[in-house]
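Removed from the display is one protein chain of the complex; every other protein chain stays in position.
First chain written, first letter: the chains are A and B, and each begins at residue 1.
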Amino acid sequence: MIEWVNAVVQGILLGGLYALFAAGLSLIFGVMRLVNIAHGDLIILAAYLGLTTTTMLGVHPFVALLIVVPAMAGIGYVIQRGLLNQTLGPDILPPLLVTFGLSVILQNALLEGYTADPQKLSGGVIETASVNVGGMALGVLPLLTFGIAVAVIAGLQWMFYSTALGRGFRAVSDNQDIAQLMGLNKAHVFGLAMALALAVTAIAGILLGIRTSFDPSIGGGRLIFGFEAVIIGGLGNLWGTLAGGVILGVAQTIGAKIDPGWQVLAGHIAFLVVLAVRPNGLFPRVSH
Amino acid sequence: MPEPLLSLTALDAHYGDFQALFGVDMAIEEGEVIAIIGANGAGKTTLMRSISGLLTNAPEQIKYRGQAIGALRADQVAHLGLALVPEGRQLFPSLSVEENLLLGGKTGRTGPWSLQTVCDLFPILQERRAQASTSLSGGQQQMVAIGRALMSNPDLILFDEISLGLAPVIIKSIYEALPGIIGQGTTAVIVEQDISKALSVSSRVYCLQEGRVSLTGRVEDITRDQITAAYFGVAA
Partner (left out) sequence: MSAPIVTRATRASRNAMVIGAVALIILAAAPWWAGRADMRLMSEIFLYLSLACLWNLMAGYAGLVSVGQQAFVGFGGYMLFALTIWGGLHPLVAIPLGGVLAAILSIPIATLIFRLKGAYFAIGTWVVAEVFRLSFAQVGALGGGSGSSLPVGIVKSLAASRSGREALSYWLALGSAVVIIGAVYLFLRSRRGLALTAIRDSEVAASGLGIDIWRTKLEVYVVTSAFTAVIGGLIFLQKLRISPDAAFSVNDWTAFVIFIVVIGGIGTLEGPIIGTLLFFLLRETLADFGTIYLLVLGAVAIIVMLKAPKGVWGLVRDRFDLELFPLSYRVRQQPNQKGP
């Protein structure tokens, strides 16, 4: 029995990581209706940037965040203004295909630069440390990841609903023309949104890299986890995205408990079940 | 003679293959209130979209304080002190009343208008400031839309069909507020289908018909018959 409780708790904590995969995706979709197929590869890019930073400077991956977060934000701003803004419009094909192309480019560029060998970020003692809660040993790293996820989502929520920047995001999301009339340059606002999304992605990438090994090919899978968390939680709801990540995480750890080969499959099946029963997700944003 | 605040020179506008404006000339002096009238489809809203930068034109076709602005983006035009109250109000549904107003102040231009003075002009907005903008009545939404444009402290404000779809009593109260706005020295362009309302507050009028200026002059010099002819395109 305690094993199952343990699986559920591990799943909840894993869900924090998935919520971090998903938060950037959710933010981008909310502001500009863009679905970025390269999102998963950008997570992996962040992990590799973390790897380079830690090996070159000899710092802990958490310290590397000081470099990787602004770097990813800068990359986000540049690709949004230089590339993705040109794809936005009523036709869904251009953003889809351009980000798909970007995904292939990123994957192969990483392959070229870092080879296909699996890599890992070394987190030191934090990787193995655990605390005892009610007879269960909880890893410090998963707990920390979950805490960071909650903090990031709370921060995004606050930014979105209580700051001038967030007001601009919502206004552009509502009506691009009228927002432009108010003096907002939508190209710049979209650039900022992508920068913020990739800043979150940077955190996700570093945490992923400490938790497991990674190689250039695993981006697609991370995109899918993030996407599933977004859809399970309901589009446009950040706390829902966290809940979606948790549900996905729990489904995976329970699946893995039954048979190790079923971990990812169980997550996909949970997603398909939610899609069948509640097509708008479990916590859709109340429309006005 | 000083340069006009806004001048249009042979302004054309297109939507794809469809041409909506043909060689429109217009000059608006500082402090004037201009009425632009015309039937549905005469090109009034297209004209507003061109001036405000939502439609791109050749640079020299639109000049503001002598600067060619025809090819500028709407946000750049807004920073120069030109504000549009769009047709159909078009508030941001995800933003509260107060947030809509604050967004209007995004350009950071200073002047007489602030959250406080806008709420003094339309006291009901003070009461409703935390509400979702979509929960307001049509008239109240129009007040937010006007207030939102004022928040940028514009030198030139364009009103596009502010009486459309509102009850007569609401229209009356909104038009009563106009002198309070224009009295601050703001130049205004009022686009209306309701001719008498527009003429009642304006000094000069332009009438558009099928994308061309069909009549222009001082309000007191123009007869009803001339307007009818210019409006409908038939000899009265």
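We take it that a contact is a pair of C-beta atoms (placed from the backbone, for glycine too) under 8 Å apart; a residue touches a chain by one contact, two chains touch by 3 or more.
Since this is a predicted model, take the numbers as computed values, not measurements.
Remark: the absent chain touches shown chains A in the intact complex.
Only one of A:70, A:124, A:147 or A:261 touches the absent chain when the whole complex is considered: A:261.
The chain not shown here touches subunit A at positions 34-35, 37, 83, 86-87, 92-98, 100-105, 107-109, 111-112, 220-221, 223-224, 227-228, 231, 261-262, 264-265, 268-269, 271-272, 275-276, 279.
Note that only the chains that are shown with their structure count from here on.
Rounded to whole angstrom units, the spacing between the C-alpha centres of subunit A and subunit B is 44. Against subunit A, in their complex, subunit B makes its touches with residues 52-54, 73-76, 78-79, 83-84, 86, 90, 92-95, 99, 102-104, 106-107, 132, 134, 148, 152. Only residues 164, 167-168, 170-171, 173-175, 177-186, 288 of subunit A touch subunit B when the two sit together in their complex.
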